[in-house]
Every structure is written in C-alpha cells, then in structure tokens.
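As structure tokens, the structure follows; a few thoughts come after it.
The complex appears here minus one protein chain, its other protein chains still in place.
When the chains are written out, they are named A and B in that same order, and each has its own residue count from 1.
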Amino acid sequence: MREVRTTELPGPGRRAVLREPATAALYAALLLSMGLAIFMAFLFAPAERVQAEVYRILFVHVPSAWLAFFAFGVVALGSVMFLIRGRSRWDRLALASAEIGVLFTTLCLVTGSIWGRSVWGVWWQWDPRLTTTLIMWFIYVSYLALRSYIDDPDIRQRMASVVGIVGVVSVPIVWFSVEWWRSLHPTPSITNPGGGMPPEMLTALLVSVAAFTVFYIVLVRQRMQLELAVAELGILRERLHERNEETA
Amino acid sequence: MRLGQRNILRGVSLALAPGERMAIVGPNGAGKTTLLRALAGLLRPRRGRVTLRGSQSPEDPAARGGLGFLGHRPPLYPHLTARENLAFAARLQGVPDAAERIQTALVTVGLSADANRLVRHFSRGMQQRLGLALALLPEPDAVLLDEPDASLDSAGVCDLPGMLDALAPHAAVLFSTHDERVAHALGARIVRLQAGRLTDDPRNKPDPVPPAARAQSRPRPPGFGRAVWAMIAKDARVEWRAREQVPTLLMFTLLAAVVFDMAFIAALGSEVAAVAVGVLWISVLLAATLAGTRLFATEFERGTLDGLLVAPVDPSGIYLAKFVLLALETAFVGVAQLVFLSLLLNVSLFQAPTIGAVVLAAAAISAILALQSSLVVSARAREMLMPLLAIPPAVPVLLAGVGITLGALQVTPAGQQGAWFGLLAVIAVVFLALGTVLYPHAARG
Partner (left out) sequence: MTGDLLYLFIGFSAVWLGVFGYLVYVTGRVRGVRDELHDLKGQLDAPQAGREAPNH
C-alpha cells in the first residue's frame, strides 16, 4: 500500500523547492507574517504595567504552547487515519508533527522557565500546565524513541500509531491528576496570561500565533518530504541491489 | 507482496483443493516463510488476498478455526507437558472430544510415552513432532507447514506422510522444504519459489487426490470469555511451574523498600509516613514496568505468540488475558510492599483503603502497560524503551495512589479520596477500552 511516486519529487538543485507555486506562496506568507509578528511584538504592543518589557516573551511562549498541543492533536489524527486507511502518507504526517511538536514543547518549556525565573524568581513551579506539558514532552519523546528502535517500516508505522493515540488520551488525564495532586501541596499559580490584556497586546499575540502556525505548516511539509525521499531512497537501493543480483 | 523495504513475493498465486498436497521448494531467502506466514494471517500482504474455504480471510477468527500452522519454531510452552500443551491448544481451538483426540495425536506422532514430561526436556526432534501434533490437532481443513522435515530424524521424515494421513486426511496441505525427496514421499505437487516468483514443476501430475471424509466433527471455536480464561489459566500454570516472575518481583519489591528507605533516611525522622507512601508507589510502578516488559516478550521469544494469533480467537482476548496476569502480579507486589513497609518503617500502611488503592491502581497501570508491552516486542532494546514509554502515561496512577495513601495515613486531609478512586477507575476503563480496540492493530506483523 505504500506507494512512492517518483514524479512527486522535484529534481535536485538549490532552488528547486521554491519553484513550486504553492511552496513559494507558503514561504512568502511565512516571511510576511513573521515580519509583522516581530514588529507588533516589539513596537506595536505597549509595555506592561507590572512586568514592563519582559512580558514580551509571551509572544513566543504562547504560540509555542499552542503549537505543542496542536501538533500532538495532528499526531493523533494521523495515527487514527493510518490505522483506518493504511496509507503511509498519514504516518508521515504523524511523524513530522510529533517531531515538530517535541520541538515546540521544548521551546515552550524553555521560554516558560526563563519567564518564570524573571517573574517569580524560580525556574520551575508544580503548576498543572507546566507539569502536564513536561509529561507530554516525555510521552512524545518516547513516541520518537519507539520509532527509532523498530527497524521494520510496517511494524514501526503501526506501533507508532498506537502510541500516538495512547498519548493524546493520556494528556487530559495527566492534566486532571496534576491539578488535583497540586492541591495536596498548594503553590502559587501562574496568572492567566490572556486575562485583562489591552487590545493591542491581544492583536499582537494573535498575529504571533498565526505566524508561528504558518511556520509549523512549512516545517511539517518539509519534514514529510524528507520522509518520503528517505522511503524512496530505500526502495531505489533495493531495486539496484536486486538488479545487481540478477546480472551477477 | 511487499514487506519492509523489499518486495519479498511478486505475483504469487496459489489455490489448493481439499486433500491436495503442495510443496514449495526453493533456496534460503526465496520467500517461503513469508508466503506461509501471510497465508496463516500472521503477515498482512500489501496487495493481494488470502482466502480460506473460498471466501473467508485468515484475519477473521472464525476462518482460522479450519487452519493448522507450524512455523520454524513449534509454539510450545517449555514448562507445560506435551499433553498440557495439546490441551491448551484444544481449548483455544474448541476441539471436540479433546482427551481422545489428544491421545490419538500423541500416539500418531510417537510421543505417547513422553506425554506427561515437560517440553523443556524434549529434544528438538521431539518438539517438532509435538508441533506437528499441535498443528493437526483440530483436524484442520488447511495445513501450512514451514519446513516440517527440519530437525526431524530420518525416521520422523518417513513417518510424516503417515501422520498427515492419520490426523488430517482430508486437509489441503501446503508445506515448504529444501528437500524434493520429502515432497515426493508425501505425493505432493511441487512448485518452485525463486526470488519471490513462483513456477510450476512441469513433471507434476495434474490429477488431484479425491478428498477423504472427516474423521471427527468440525471444531467449534470457543467463546471469547472461555478463550481469555484458557490463556490466563495457562499463564498461571506456567508461572507456577517456572517460578520466573513472582519470586523475582517479590525480591525486587523488598529490595526497593530497603534501598529507598536507606536513601531517604534523613527525612525519616519527621516524615516517615510520607517517605513510606513515596517508596510504595515508586516500587509498584517499577515492578509493574519490569513485569510488563516480560509480558509479551516471553510469548514472542518462544514463538508461542504466533500460536495464539493463529488460534480462532479475537486478538483482543490475548491483550485482556495478559492484562489480567499483569494486574494480578502488580496487585500482589503492591500488597506485599504494604506489609514490608509497615514492618520496616513502623507505619500502619496495611489497611482497607490502601489495599483497595493498590488493587485498583494495579488494574489501571496494567491496562496501560499490557498494551505497551505488545508494542515493544519487536523493538530493539525493549528493556530500555519500556520504562520510557510506560511511565509518563502512568503518572496519574502514581499521583492518585499517593493521594489515597497520604489521606489514609492522615498526612493530608482525607477529603479527596473518592475523587482519586474515581480517577483510577476511569484510567483503568479508558485504557482497557483503548487496548482492546488497538491491540489487534499492533498484533499482526
């Protein structure tokens, strides 16, 4: 069922990717939205009353958090669709999204930690959101580890799909349990970053989220193309090997 | 048919009538094993179809009832006797008049004198004979044998036609072999498999043998519950004989109690109860992870997982049986740890709410781990991967367990215990449902 069509792949060359109209449009959108997001984050949005300038870390922290959760939703979608349809395309989507989700989760944790250090004076709080994000990070790192430990591509795709589904079911359960567990030992909670925000700030944040989402799409496409190329490489090597055997 | 990065089989097409015998001859790596495993439903072909009795797929449990399969390794449990191995297979297949049929099979394959010996003391040849008896036990309509002559002595090879005639006279038999003499001895049509392509031998006689009548009534596959129960009883008996898991886990639990207590010695003065609770749940989690890693691996390494998958039982039954086994082991470890810690740290951990929490948590954790155990069997370094995969989703179980036991010891107010018990129950139910639905996807290679 795994069909790899050679024609899907553009030939080698530095600018080959940019010659496709869809890709060129996507990259243009990425540049525009990112430029706008940076402008709004630093110049358009006003300084905050209590935190002054450091709050601007929000404009990378919140998009990272949003994409972390969104990416893992896409992993679950790809996994379910792979188990139903059996097409490798869905598994490639799940893999790409998991890898990028881990990247954004890491960035979310790092920026959150830096922000926390500057606002509360500590690097870590046992806040449900933080703790759940950390455990989610572990779940999807183990998803990637499982993939790299199984050599047979067919088995790998199916086992990974199951882990992808189990992961998305685990996250809300982890969230509830951490929420209750924390009440055993109360610690100050993070103030809601979206609460009572001036409209300019909110607009800047929404633009940032949109720009990072475009970035996510660019990354997923690129990672899926890499996986497709790697799969085709395996098939071509095999074909060459078989031909060499036949001639010998 | 594609497997992995390679085309193993291409354009292979075969049809067998009842009573017909066909030998697949070919060099190593020609794809004989792949073909037979695909026919048995153990591998899913990317393209193409396998049908039994005209229309049914081998992925349908009911269709596998008419199928006898013997791979490279006979699916035998070394800690069961020959008779017990056959009896287990008979229960999974729903063989009528099992005791009589087992006796006939044992006599036919020449093992009646060794029927009550443990299989671990059998030679390779005896194991192969028992494997043949196992494959032919339900008097299958179709028999698939992967190099049945391998590791049989010359007398065994001579007996092979007699065994087939006696135990499955009407069956369509498809087998692979290196040795054309075996194919001739069995009166089989020969087809050659080379580099994934099949060619007919021109010397084949075109007349198929008329099928003989069935010797006994057709087996009726057991109900789902009976099959799950048969697997649990089998595992319990194996564990009773082998004493592989429980004593080791018990030692591990005691060791964890001692080592963790020593590590937290500085905290013991003021917070004994808190330390006891932490040690209890960490050791339960670790013991469950250890036992969970072995859960499917033992069946996988012995080749007996193939035997369970070929049986006419829905594969989710295998997951449920393994879940029950792991839950029992984990609950046992947890309760033992309650006793150890009560004694070592002089706290009153052994009471109804904590025992209840341990049992429910064991169920919840096992529902998660049994599924993941099935996922890591074909992974490299599965011992390393299992904790990484298993512990993060199991964190809520740990937190709920800690919540209940801290309340029971009055370290924290006992108000939330109901919610924690509820959470454990929800986790158990959610993951059991998930495992039952997803395991069949993970099962077949």
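Convention: a residue touches a chain if its C-beta (ideal position, glycine included) is under 8 Å from a C-beta of that chain, and two chains touch if they have at least 3 such contacts.
The structure presented is a predicted model; accordingly, all values stated were derived computationally and were not measured.
In terms of the touch definition stated at the top, the absent chain reaches A within the entire complex.
Note on the undisplayed chain: of the listed residues A:V122, A:L202 or A:L236, the one touching it is A:L236. Screening A:V74, A:I100 or A:L130 against the full complex identifies A:I100 as the residue touching the chain left out. Where subunit A meets the missing chain, the touching residues are 6, 9-12, 14, 16-17, 51-54, 56-57, 60-61, 64, 100, 103, 106-107, 110-111, 114-115, 117-118, 215, 218-219, 222-223, 225-226, 229-230, 232-233, 236-237, 239-240, 243, 247.
One rule holds for everything that comes next: only the chains that are shown with their structure count from here on.
Distance between subunit A and subunit B, defined via averaged C-alpha coordinates, is recorded as 36 Å.
Here subunit A touches subunit B in the complex through residues 1-2, 83, 135, 138-139, 141-142, 145-146, 149-155, 158-159, 161-163, 165-167, 169-170, 173-174, 176-178, 180-181, 183-184, 234-235, 237-238, 242, 245, going by the rule given at the top.
Across the interface of their complex, subunit A is touched by residues 2-7, 44, 46-47, 195, 368, 371-372, 375-376, 378-382, 385, 388-389, 391-393, 395-396, 399-400, 402-403, 406, 412, 416, 419-420, 423, 426-427, 430-431, 434, 438, 441-442, 445 of subunit B.
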